[in-house]
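Missing here: one protein chain of the complex. Every other protein chain is in place.
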Amino acid sequence: MELNDIIKPENKVYAEPKLLNRVHMHYCPGCSHGVVHKLVAQVIEEMGVAEKTVGVSPVGCAVFAYNYIDVDWEEAPHGRATALATAVKRLWPENLVFTYQGDGDFSAIGTCESIHACNRGENIVIIFINNAIYGMTGGQMAPTTLLGQKTATCPYGRRPDLNGYPLAITPLLAQLDGTCYVTRQSVHTPANVRKAKAALKKAFENSINCKGTSVVEIVSACNTGWKLTPEKANKWMEENMFAKYPLGDLKDLKDGIQR
Amino acid sequence: MINEIVIAGFGGQGVLSMGKILAYSGLMEDKEVCWLPSYGPEQRGGTANVTVIVSDERISSPVLNTYDVVVVLNQQSLDKFESKVKPGGILMYDTYGIHKKPTRTDIKIYPIDATEKSIEMKNSKTFNMIVLGSMLKVRPMVTIESVLKALKKTLPERHWHLIPLNEEALKEGGNLIKE
Partner (left out) sequence: MNDKVTLMKGNEALAMAMIRYGAVCTSTSSPGFSLMQEGVSYLAASEVPALLINVQRGGPGLGTIHASQADYFQACKGGGHGDYHMIVLAPSSVQEMADMVALGFDLAFKYRCVSMILADGTIGQLMEKVVLPEQRPRRTDDEIRQQCPWAVNGRKGMRPSNVVTSLELDDDKMEENNWRFQACYREIEKNETRCELIDTEDCDYLITAFGTTARVAMKTMELARAEGIKVGMFRPITLWPFPEKQLREAAKNVKGILCVELNAGQMVEDVKLAVECKMPVEHYGRFGGNVPTPDELLNVLKEKLINK
């Protein structure tokens, strides 16, 4: 068999998403952001909704998401993404509107906006990357940092008497009447990547069909912040993060929220 | 005597730490020192450069346009900084991956095979100390003893066992200079 016999359209098993820009990403090798970006681009492309998609990017490592996924974006001030997304979705109710936020952005400075947007049942998708640390600013403690976990601002490990407890915000949001779909996923194995993709698709459909707020938490690795190799970081995540932040659906209202 | 230096390369090559150790070495000799880094927001990779000034007198501007010594560790940095060497100054570059050599004739140019040497030493992390060794051979603004003192000062105690390896790298770096 010749090479040209193999390279045929019918034999193609994978192509990079067209909505993923061909630029060099600034993320560290081993970071989960790249995979999640790819999934977001893939799902938007497969759903054929690029023309009516608006993303809201955060402050933090993913601030440059707008350089990587080729849809319309708004860059929000630190923590304010869900408020901004609310405005976009209310002005363009047909649109797919999503925010892409890290734990510092979503569950520290943005807690107020995050909870109220979910409680209002805004028809947006929140993609919440939880890696238990502030990545871009140099690995400081986040609300989601685990007990005992060492960071630049808790170098001897997080202590409950000094720093309080890790904040599992997703279960809180699941209790609110405004959320229709709340799920926790990861992207560290091919099987998990497939599940995360299905979750994103369901969430995006919810936004377009105005079923309420969807929250897709991705428990992620920050191997640089955690000071581990990518492989060890994934392992550490499985052993420690999943205990505090177990994967799976927390809420899934098939018909959307009651209005 | 004032030495105005810039070291430039990729993030991860040890550019900033080489500068820091040089500045600390000056401090060990009670000189006036200044260290000003420049890098992007990313935690890894990207380009980085650092200005180091080692002087006997009070240092005025930490921001400079021309330098006595320019040390460049990749092609991008060579392209950017060749024109910024003061006439009569020193341009030192690592030969690895350099496809467009410097052309100026009014400065002293030192190509060094530091990457190659670090591979030979079987430890790529010695790279920046090899470069520092070469630079101090050409322009001995601080002594090797002071560098070793500075290493002790800047490295946590658990890494002190690496100091002999760094000393070796400094020496090997010096040996790369043949005049």
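Read from first to last, the chains carry the letters A and B; within each, the first residue is number 1.
Assume a contact is a pair of C-beta atoms (placed from the backbone, for glycine too) under 8 Å apart; a residue touches a chain by one contact, two chains touch by 3 or more.
All of these numbers come straight from a predicted model, not from anything done at the bench.
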*Among B:Trp35, B:Tyr93 or B:Tyr110, which residue is in contact with the omitted chain in the full complex?*
B:Trp35
_Contact partner of the left-out chain, one of A:Met25, A:Ala50, A:Ile109 or A:Leu228_ = A:Ile109
*Touching the left-out chain: which of A:Pro17, A:Gly30, A:Gly55 or A:Gly79?*
A:Gly79
_chain A residues touching the omitted chain (full complex)_ = 59, 63, 75, 77-79, 108-109, 111, 140-141, 143, 153, 163
*Taking the full complex into account, what residues of chain B touch the chain not shown?*
20, 23, 27, 32-37, 41, 59-66
